[in-house]
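Missing here is one protein chain; the remaining ones are kept as they sit in the complex.
In order of appearance the chains are A and B, and numbering begins at 1 in each one.
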């Protein structure tokens, strides 16, 4: 009985919500994202309150380079689309293609994360813009760093799901797990849309 | 798996049972023990405060120690006593009230408890490592940033850990209510306690993240040299106040709404009438929650936000009196014409209504921004919030505990001792806090270590301390009652109060699967409907079949233990970084284990169920 959920093949429409456990996960995770909205709003609010408090350290116009940020944005937006593709294949019960698209998502996410680390390194060493330089620098690194931490966590999550299920394909037990991991990934993208707008673009406009 | 295996168990196996349990009824007992322990600790701190203030210029406590005791009294009572005790009630009865066999996330539920537990222990270890937090329970920056020693670090990290637990508990209850209701249990048939817990969980979901961020910023400022609240480096201390109260004001409603729910269960049960104005009660609850998010700045009237902001927040605050008033009148109209039984939960409810009304009225006084400049940071405020928190939340918790005690433990607390408890506590409460309104109006500032002679403050402070002793004795009577009742262990039926809602339709304490067959709900107060129109038993909605149950797990304990250990590493740094490594490895390793290992639960088979009783309250 209980083991039925581990059988692969013959999935219903919306397999992620076919079991009670799946529906609970789906609902609970959406609510968690509602809470995360407030978490990031608090960080954004703090950043906005302090964004001009650079205390003789570098200001936002001095350091931000839009070229890099644009590439990062495209990478993350694309990874959002690739995870949509992964879910598309999950719903068609095509495990191999789902794994492929998740793999592409992970590669794009890693590239994003690598560029973000490069960016921070560049600020610290090129502009002497460290975490303790000013209230602005603390707020900047905390907000963007929290997002980066979410990206890193999401990558670890997706990779561990891919490895765990590599040999057994899709079933009613793991489809909800894949689904909410992809919701998390989209949410990371949602936050980034506001980061590139509010932090980088407004930082250049002044 | 077998239900017959739990006959005579040794201490070791009981301990293991509770360490690994995912049963909401056992988690309720864990929350109850944890919450009561911290309630007694916080009460002891309150007694120290009152003894220090019994005479002017007292030297009973040093000024520094007084600051620590005062800070920890507030922090403990709010985060480590009131919240877990309410979670104890929610865990014990909310799934039963909606006819569910379990909560939506049994594993997460256990995780929530252990995070709270380890957060609370972490916070209190500060007493033994060079001083507890001393910046007030609100920990206003910049005082909290520049406070010496590690006290405030313990505050920030301890609350962070227990805050994660609260958030998880909140999400768990939300999904439980939405997905796990029995057939026929529509939203507008849910008992008021379920409704208020549901709305309180919504508030938890949106309020706690602001605290999470505030505590992170405080931690980063103190431990990693960030500059959020440091004006020299461009920081701004008002950010802390905003984040703290964006969390802190909804928190007040997180506490009071479930207490309202308890009274909305107790009053109809002992007035033998259905709740007056059920739908307006639901509406008022939602309205309070909605408005509760838009009033936080009334804690900050004297900061200097300007007349426009102050006016907006003043009006919004006063508006909350309207839905609250609706509730008060609904309770009164429920009582009106009812066949009132003066049981102890009912006496608590009757004591609550006028007490809370006084607290509400001083609330409206404080809400008028211009007048608040006089009241601010005086004992008037102390009196006000103790009237709402003790007069509302604490009375609600005890009413609920006594009311649901038979359901949780299958035993019945001695009614006579309960009445003694009530009267000692109630009289003591008013003695302690009523006069503090006037102490405040006479100019006594809150949080001060001592006061001077010859300012007409002596007598009222003395009376206030005497009142505190009455409350302490009352609490001891309750504890004595608990010990006595549990030692005697006399079993009661499933429905000792002749009550109205679904939780009373099953045995006390309920079997681990709660409902043998899913109940069919035919209206509001389902058990009462069956008593009036049926045979007094809830009709099943399904034939007897296998029941799916979750597996027990030690992982929640390990995840929480890891964060607890990591906290020390982050705080002491240097060589202690090793602890952070070990702690986070434990936490993330346990999370990975949870993620990778299939956990599909097990089934209780129909044949086993048939051997047991009919699953009713009989």
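Keep in mind that, in the parts below, contacts are C-beta pairs under 8 Å (C-beta built on N, C-alpha and C of every residue); 3 or more make two chains touch, one makes a residue touch a chain.
As a convention for this text, contacts and distances are computed from a predicted model.
Going by its UniProt record, the hidden chain of the complex is named "Cytochrome c oxidase subunit 4" among "Cytochrome c oxidase subunit 4", "sn-glycerol-3-phosphate transport system permease protein UgpA", "Sugar ABC transporter ATP-binding protein" or "Glutamyl-tRNA(Gln) amidotransferase subunit A".
The omitted chain makes contact with just one of the residues B:210, B:394 or B:408: B:210. Note that of B:33, B:125, B:143 or B:294, the residue touching the chain absent from this view is B:294. If you put the hidden chain back, the residue from A:33, A:55 or A:152 that touches it is A:33. In the complete complex, the hidden chain is touched by one of B:33, B:223, B:303 or B:340, namely B:303. The omitted chain makes contact with chain B at the following residues, 174, 178, 202, 205-207, 210, 231, 236, 238-239, 242-243, 246, 293-294, 297, 303-306, 309.
By the touch definition given at the top, chain A reaches the unshown chain through residues 4, 10, 12-14, 17-18, 27, 30-31, 33-38, 40-42, 44-46, 48-49, 66, 70, 73-74, 77-78, 80-81, 84-85, 88, 91-92, 172, 183, 186-187, 189-190, 193-194, 196-198, 201-202, 204-206.
Everything that follows uses one rule, which is that only the chains that are shown with their structure count from here on.
Look at where the CA atoms of chain A average out and do the same for chain B: the two points lie 34 Å apart.
Within the complex, the chain B residues that touch chain A are 104-105, 108, 167, 171-172, 174-175, 178-179, 205-210, 212-214, 216-217, 220-221, 224-228, 230, 232-236, 239, 242-243, 246, 546, 548, 592, 595-596, 598, 600-603. Contact residues of chain A toward chain B in the complex are 1-3, 5-6, 20, 23-24, 27-28, 31-32, 34-36, 38-39, 42-43, 45-46, 49-50, 53-55, 131-132, 134-139, 142, 157, 160-161, 164, 173, 177.
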